[in-house]
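Only one protein chain is missing from this complex, and each of the others stays in its spot.
Labels for the chains are A and B, by order of writing; each one numbers its residues from 1.
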Amino acid sequence: MTAPAPGQALRRALGAAFGGAMNLLEAPMRLAQAKLRGGRIGWVFVVPNLSVFGLFTFLPILIDLVYAATGGNQLFPAQRPYVGTANFRALLACRNYLDPNTCTRDLFWHGVYNTAEFVVLQVGFMVGLSLVTALALNRPGRGRGFFRAVFFYPVLLSPVVVALIWKWVLQRYGVLNALLSALGLAPHDWLLNATTAFFWSVFVSIWAHMGFYTLILLAGLQAIPRDVYEAAAMDATPPWRRFRRITLPLLMPSLLVVLVLALIRAVQIFDEVYVLTGGGPGTSTTFLVQFIYQTGFAQQVREYGMAAAASLLLAGVLMALTVLQLRLARPKS
Amino acid sequence: MLRLLDVGKTYGTVSVMRDVSFDVAAGEFIVFVGPSGCGKSTLLRMICGLETVTAGRIEIDGKLANDIPAASRGLALVFQSYALYPHMTVRQNMAFGLENLRTPKPEIERRVAEAARMLRLENLLARRPTQLSGGQRQRVAIGRAIVREPRIFLFDEPLSNLDAELRVEMRAELAQLHRRLATTMIYVTHDQVEAMTMADRIVVLRAGAVEQVGAPLELYNRPANRFVAGFIGSPRMNFLDGHVTASEAGWTTVEIAGVGPIRARGTLRTGTQASLGIRPEHVATVPAGAEGTVNLVRGQVASIEQLGSASFVRLADPALNLQIPGQTDVRFGDEIVVSLPPEHVHLFDDQGAAQPRP
Partner (left out) sequence: MSGLVGMLTARRGRLARDWTDWASLAYLLLGVLVMFLPVLWLFASSLKSDQALNAFPPTFLPWEPAQVAVPGQPGHLPLMQVTAGPLAGRRLAELRHIGLMAQMLDPARPGRVLPIPVRDLRPVLRLHASWSNFTDLVRRFNFFGYFWNSVLITTLATLITLLINSMAAFALSKYRFAGRDAVFALMLATLMVPPTIVLVPNFLIAARLDLVNSIWGVIWPGVATPTGVFLLRQYMLTIPDDLIEAARMDNASEWRIYWRIVLPLSAPALAVLAIFSVMWRWNDFLWPMVVLNRSSVFTLPLALFSFQGDLQTQWHYLLAMTVLTLLPVTVIFLFLQRSITQGIASAGVK
């Protein structure tokens, strides 16, 4: 019974601090208001946001263009020689586009192919699993909140933590191999084999992100009015048909949003896989963003131009996906 | 107190208000009335400064107010939606404006307490708006205006969200409040009954222009045009269209197709289009055999509504409503004869303007 008192005191103190801070701006804002009549005071409210945007989003796009068109390894654009499209040409030069090893920048092409493969597998399985999980969570029953929380929990974890958890499970003398041994199966060096390392990269990133999409789909399911189902029950609709003809169409908007969001995220895969495998073995789990990071920051000779050029190519893909997302989002909002 | 001179409003290229002029005297209760979308809210918001004035002048106490910000005009507005701050208690809602003016705490306390007493809100001061009934919210909204002690109260359809019974009650309370405070009030409504019962003077608006300004009965008895005649009064005035066949010595005869000639006071040019208006309560039934009076109309009863204290009969061909005091034995389908007493017939020209009656 004494607990609320300190809580309330804290809340009041925070409120007072907030009010005090806000009051500091009262005088300058009144002045601005007197100068800017009508809606033009709105500019004052957007300017802080807009300046950060300008400095760290719009300006960088321009600089990206400058970097992509210049060579050398100097950071400051003024000291960089102009090379035109040489960076792009180097990135895109291949004798046989189906075989990354014949490309001038074979790491880039490994990244491209790995990323493409990763996106297809990860997004496909993750959205499918999220849908199944959301459907299961949407049923009545005890402990749904608990289950939902468990599925969502990994979303909150740092990618480094996620990767270390699984690295520990998958290591040569880890618990997975112990279980396999107990079942009489042969243990593996999961992360030292190209195929299994790729599989676990996909698996771990699904494990880490699935809960988020499940939650969105679950909200979509719960927004479907119940009387629609009751009407279907009156018509004696068989279950599979009910799913195909009612649930799926009504869930489609959420499903599309989830699909595009997952695509946008998957194309940028880096964090957890980089910590898990370091991109290896060899180049088997090296993705596009890792190429950008390594080329720009982790090499002895930092090739900012090459990294920027690769960024711009990635930006093209993301832009297409985002336009798709906005298209899909529009009719709803 | 308040003067509007040729006030106009355009949104981009769309003109929604033009040439609005009238004066409001101190202590008056003025009602703006008009159909939906005619610009009542826009006019009110221009007066209180929430909307810019694009033409003309608004003067408050003789000073040009066009460019004075809303907060500095000393007016208080009660919104149709009440616009109570949902995250504040009733007390905080009423005190917020005074706090913004840095009014001393005790003074705020005093004014809030007084307004609360006046509006019987004392027991609700600690509640949030969501915990109040519609009528209580309404009173808080009024209370928020009262504590500011404004020069003019502005109300934008304050009763439209209440049910019929509460509306009648609040109407009386507002009238009482006006008597008590004796402050100028401007009140917007599209309900002509509200306008008739509350107003000292009514401003009738249509499509962004003032149709007529006057005391309620003045508008009722001498509408300036066909629009005001139709808008004020319930049940609505009957209109009959025809053309002028004769006009002399202050009397005009209008030939109505299917009815015959009807005489009314006023002068119009022969041959022009004209219309006649007569209120349902002025249409009189004529007992069989008493024919010979002027302006007789024969019609078939299309419907009857018996309210006990009065009866409403609708004739078809020509369409004519009549209100008969008490009860009637007229039956559906009967053919009856009614008369339109000339002293009650309003004459409108082809533009709808009422012709002066001596």
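Basically, a contact is a pair of C-beta atoms (placed from the backbone, for glycine too) under 8 Å apart; a residue touches a chain by one contact, two chains touch by 3 or more.
Please read all numbers here as calculations on a predicted model, not as lab measurements.
Colleague: Touch as defined at the start, partner being the missing chain; which of A:I41, A:V83 or A:L328 qualifies?
Modeller: A:I41
Colleague: One chain is left out of this view; which of A:L55, A:A93 or A:V120 touches it in the full complex?
Modeller: A:L55
Colleague: Check each of A:L92, A:L107, A:L157 or A:A194 against the chain that is not shown and name the one that touches it.
Modeller: That would be A:L157, which touches the missing chain.
Colleague: Quick one: which of A:L135, A:L256 or A:L328 touches the chain that's been left out?
Modeller: Spelled out, the listed residue whose C-beta touches the missing chain is A:L135.
Colleague: What does the interface between subunit A and the hidden chain look like in terms of residue numbers?
Modeller: 22, 25-26, 29-30, 33, 38-46, 48-50, 52-53, 55-64, 67, 75-77, 132-133, 135-141, 145, 147-161, 164-169, 173-175, 178, 181-182, 207, 211-212, 215-216, 218-220, 222-223, 226, 229, 239-240, 242-243, 247, 254, 257-258, 264, 268, 270-271, 275, 289, 292-293, 296-297, 304, 307-308, 311-312, 314-315, 318-319, 322-323, 325-326, 332-333
Colleague: Which residues does subunit B use to touch the chain missing from this display?
Modeller: Output for subunit B: 48, 50, 70-71, 75-77, 79-81, 83-87, 96-97, 100-101, 144, 148.
Basically, only the chains that are shown with their structure count from here on.
Colleague: Any idea how many Å lie between the Cα centroids of subunit A and subunit B?
Modeller: Comparing mean C-alpha positions, subunit B is 60 Å from subunit A.
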